[in-house]
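Note that one protein chain of the assembly has been removed; the remaining protein chains are unaltered in position.
Entry: chain A
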Amino acid sequence: MEVFWIKAIIVLVIFGLSLVVAMYSTWAERKVAGYMQDRPGPNRAGWGGLLQPLADAGKMFFKEDFIPLQANKWLFIAGPCLAMLTALMSSSVVPFGDTIKIGEHEIQVQGIEVNIGILWVFGVVSLGVYGVMVGGWASNNKFSLLGAIRAASQNISYELAMGLSLIAIIMLTGSLSVRDIVLSQHGAAWNLFYQPLGFIIFLVCAFAECNRTPFDLPECEAELVGGYHTEYSSMKLGFYLFAEYINMFVSSCVISALYFGGFNYPFMDKVAEALGSDATGHNIATAIGFGVFFAKALFFVFFFMWVRWTLPRFRYDQLMNLGWKNLIPLAILNVITTGIGILLDIRWFSWVAMIAIVIIAVAQSAMKPKSARGILEAAPSR
């Protein structure tokens, strides 16, 4: 029974943490955007604008909650609820830390430990499309529907490459449990060093799955007014936007768990040794690991924003080309090279694919004739 309560507290803390992080991501996003554009960003509400998320939420709640007359009322309400639900569900299998010892119990710092953890993440993330799709369809608006369809096809396309890049990780680890994947990267043996290509593919796909720039076509203002949330107002819109930030945080957690060793960090054994193996020392080591994991996740949240304020959007055909014609073949190549590596018992073998691509790219740009670079020179003078 005691274990149950401790677990309940951990679950609540993780739940609250993802909400708070998502809330302050909105602040951080605006701050990062400002700093990258040489301006200070929100700085009026509270110190450094720290009360801005509360002010925004207050504004959202007090705005008119409008439901279009022709909309399907229940699905219109269900849309943002679904988006929010799926966003919050996916964080449950992420191992935030090692274990904490209380009395004779040893409890994992994780919502639930299931042996199909990463499949759970995938399943829930795929369900996230329904939130967008249902909301866009129920709005009874052409632009909403177009945005929703875009979101759905984009997510489905990029899920393939994402899954394939993940298969390489599963092959290396031999387990679907996120905790096992993290534990297999003990110390500094992070999957990033064995799966560089897989990491790049996974990262790009994570951007697409979160509908973040450069893949934020579902809400492309220039073409679609507001995308799938054109008809939404008040806190329903807030939920959609909020779900995006939760997704971003969860993706960052998953990326750092899968490729950046989760709560593992170099020399962690020495730290654990110095702290001792009794309950307090173990718990402190877990807390450090939690901090490390959190720092990694927050770095990726920053990375998401960094990319957003650097890159423009893709065109839709470019998006589909990138997904189907580039990322999926690359992911398959990565799976094959990883398989060969496992067969030859060389863990770092997928570097071969990476290095081969780099060599081809460098050679091709070196071989490109200089005269082809200047079109005006080549043009005949009249």
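Definition applied: contacts are C-beta pairs under 8 Å (C-beta built on N, C-alpha and C of every residue); 3 or more make two chains touch, one makes a residue touch a chain; residues count from 1.
Note that in this section contacts and distances are computed from a predicted model.
Chemist: Which choice in "ABC transporter permease", "sn-glycerol-3-phosphate-binding periplasmic protein UgpB", "NADH-quinone oxidoreductase subunit I" or "Gluconate 2-dehydrogenase subunit 3" gives the name that UniProt lists for the one chain left out?
Modeler: Not shown, but named in UniProt as "NADH-quinone oxidoreductase subunit I".
Chemist: Would you mind spotting which of A:Ala57, A:Val225 or A:Val307 touches the chain that isn't drawn?
Modeler: The single option touching the absent chain is A:Val307.
Chemist: One chain is left out of this view; which of A:Met36, A:Ile67, A:Val114 or A:Ile332 touches it in the full complex?
Modeler: Of all options in A:Met36, A:Ile67, A:Val114 or A:Ile332, contact with the hidden chain holds for A:Met36.
Chemist: Among A:Ile200, A:Val225, A:Met320 or A:Ile340, single out the residue that touches the unshown chain.
Modeler: Reading the full complex, the residue touching the unseen chain is A:Ile200.
Chemist: Name every residue on chain A in touch with the hidden partner chain.
Modeler: Counting only chain A, the missing chain is touched by 32, 35-40, 43, 200, 306-307, 309-311, 357, 360-362, 364-365, 368, 372-377, 381-382.
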